[in-house]
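Before anything else, here's the structure in question.
Left out: one protein chain. Kept in place: all the others.
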Amino acid sequence: MSEKQLRPVLETSHLGIDFGGLTAVDEFNIKIAPQEIKGLIGPNGAGKTTIFNLLTKVYQPSRGNIMLDGKDTRNMSPVQVNHAGIARTFQNIRLFDKLTVEENVKIGLHEHISYGMFSGIFRLPRYWKEEKRAHEKALELLDIFGMADQADVRADSLPYGAQRRLEIVRALATEPKLLLLDEPAAGMNPSETAELMNNIRKIRDEFQIAVMLIEHDMNLVMGICENIVVVNFGKIIAEGTPRQIQTDENVIEAYLGSGKES
Amino acid sequence: MLANLINGISLGSVYAIIALGYTMVYGIAKMLNFAHGDVIMVGGYIAFYSITLMGWPPALAVLAAIVVCTALGIVIERLAYKPLRSATSLAVLITAIGVSYFLQNAALLLWTSNTKVFPNIFEKLPGLRLGAMQIAPVTIITVLANIVIMVTLTLFTTKTKMGKAMRAVSEDKGAATLMGINVNRTISLTFAIGSGLAAIAGVLLCTAYPTLQPTTGSMPGIKAFTAAVFGGIGSIPGAMLGGILLGVIEIFGKAYVSTQLSDAIVFAVLIIVLLVKPTGLLGRKVNEKV
Partner (left out) sequence: MDKLKNLKKSTKVSFLNYGIVLVFFIVVTALANTGHLTNSFKGQLIPIVSYIIMALALNLVVGISGELSLGHAGFMSVGAFSGVVVSMTTANSIAEGGVRLVLAIVIGALLAGIVGVIIGIPVLRLNGDYLAIVTLAFGEIIKNVMNCLYVGVDGAGLHMSFKDAASMGMAADGKMLINGPMGATGITKLSTFTGGIILLLIVLVVIQNLVNSRTGRAIMAIRDNRIAAEASGVPVTKHKLIAFVTSAAMAGAAGALYALNYSTIAPKKFDFNTSILILVFVVLGGIGNLTGSIIAAALLTILPEMLRKFADYRMLIYAIVLIVVMLATNNEKIRAFLRDLGKKDKDTGAKEETANE
């Protein structure tokens, strides 16, 4: 038990990727402990989303290793990485627009619904049993964000904030060990953001999972992250607790530097 | 053997000219202009009637074909494709298929399905003797036209302002807009150039294979798209390379394997290329943005 708690959920070493000769991410080394909430911040274009894409194998790394719960993900596809325990949301929301809210969550549950194509076509007892279970599970998950009453609404007709929340529920449904959130608070007002913070903590505690989030809202990042990694130009420039990060000279430099440009 | 090779290069040069139209439009508007092949057919008919009905000299007939096809290309783009700029590729492709069918069936009503025999417009030009072999003037002109068009287009896209704008739009529409490039006009221009080239290809194709029907353009059109993919979609030298290789493969397939299966062989090439090297011989890989 104690050994399991010591082993990081995710550990990367010398992770990097090049695009056409340009190095986008380099020497990215982090460890995420079980049930840790980690922040990944940095100026625009620093490579944060690229790091998420590397961890979930949307991009194959040019070099380095990703160990997920002790397993090497070297030869894994995005699907296998998800099965191994990483789920994510997207900066530019990617829902299944023409499916309902409930169906979106059921896609997250896909691997955990156990009946085959033929049970489905011939409506065998197994189909009814498993669909009922999936229905209940989906509503239960939606209820975390108080969205159960919108289960039959088409995903693309949800307001923006609700779409972001649905992405989190769908990711949770895959039963991950590590949840990657790409700008979960983007486009939310302060009260929605505050509610989101509570919910992220609640999710971590209830599901006992680790969370890593990219976010520009510093109140949110400093408020809920136990540890923060700061990247700039694809490299880690600082790492530590919110308090340490706030006073780190490299970080101030990076943010002020980018501030001048914009 | 040599005769087949020359025939192949000649046919391939026609494919190459058609393929240029596909490759430019695909590179810039990111769409498969399924109706491109049928513009060739229209070019063929315009040239045919200019010569036989109006009694115009061949040069003027070719010019008329170019003018009509260029205008047709711009009109098609305006009416059918421009309203779908933000639609899914599925919707755009189905529309393009609709346009292709529209052109074919409009031609059928206008000009009937009777096969027209295209006049040999290069009759008076001398051929070339190569040992015991006679190379037809149309072959020489086709190959020359292909080279001239290739060089001109390459110079146009690298040296002129309009050409550079086209390249910018194909790289990144959003950034091009920010740079002050009129994306819609650039796309229109691309369609105009592609369709004008289709007219030339139509005349060359009909002179080399002198039968003209409303369906004349569809098969060469699809094969030329194959050539564009083969060479690497978006690449001008790729279109030329792919076109010539495909022409040679087709003629050799006809000569040494089976006449009936020659189309099947050409399509098999497309399938193999897409599976082994989807970016084609000279194409570049583009990463999807996430």
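Lettered A and B in written order, each chain numbered from 1.
One rule holds in what follows: a contact is a pair of C-beta atoms (placed from the backbone, for glycine too) under 8 Å apart; a residue touches a chain by one contact, two chains touch by 3 or more.
All of these numbers come straight from a predicted model, not from anything done at the bench.
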| query | Thinking of the whole complex, not just what is shown, which of B:Ala91, B:Leu128, B:Val148 or B:Ala175 touches the missing chain? | reply | B:Ala91
| remark: Filtering A:Ile107, A:Ala148 or A:Ala186 for touch with the omitted chain leaves A:Ile107
| note | Touch with the missing chain holds, among A:Thr49, A:Asn82, A:Thr193 or A:Asn232, for A:Asn82
| note | Considering the complete complex, of B:Ala3, B:Ala80, B:Ile135 or B:Ala255, the missing chain is touched by B:Ala80
| remark: For chain B, residues touching the missing partner are 31-32, 80, 83-84, 86-95, 97-102, 104-106, 108-109, 222, 225-226, 229, 258, 260-261, 263-264, 267-268, 270-271, 274-275, 278, 288, 290
| query | Which positions on chain A touch the chain that was left off? | reply | 56, 58, 77-79, 82-83, 87-88, 90, 94-99, 103-104, 106-108, 110-111, 113, 115-117, 119-123, 127, 130-131, 134, 170-171, 173-174
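Note that in this section only the chains that are shown with their structure count from here on.
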| request: Please work out the Cα centroid separation of chain A and chain B, and write it as a whole number of Å. | output: 47
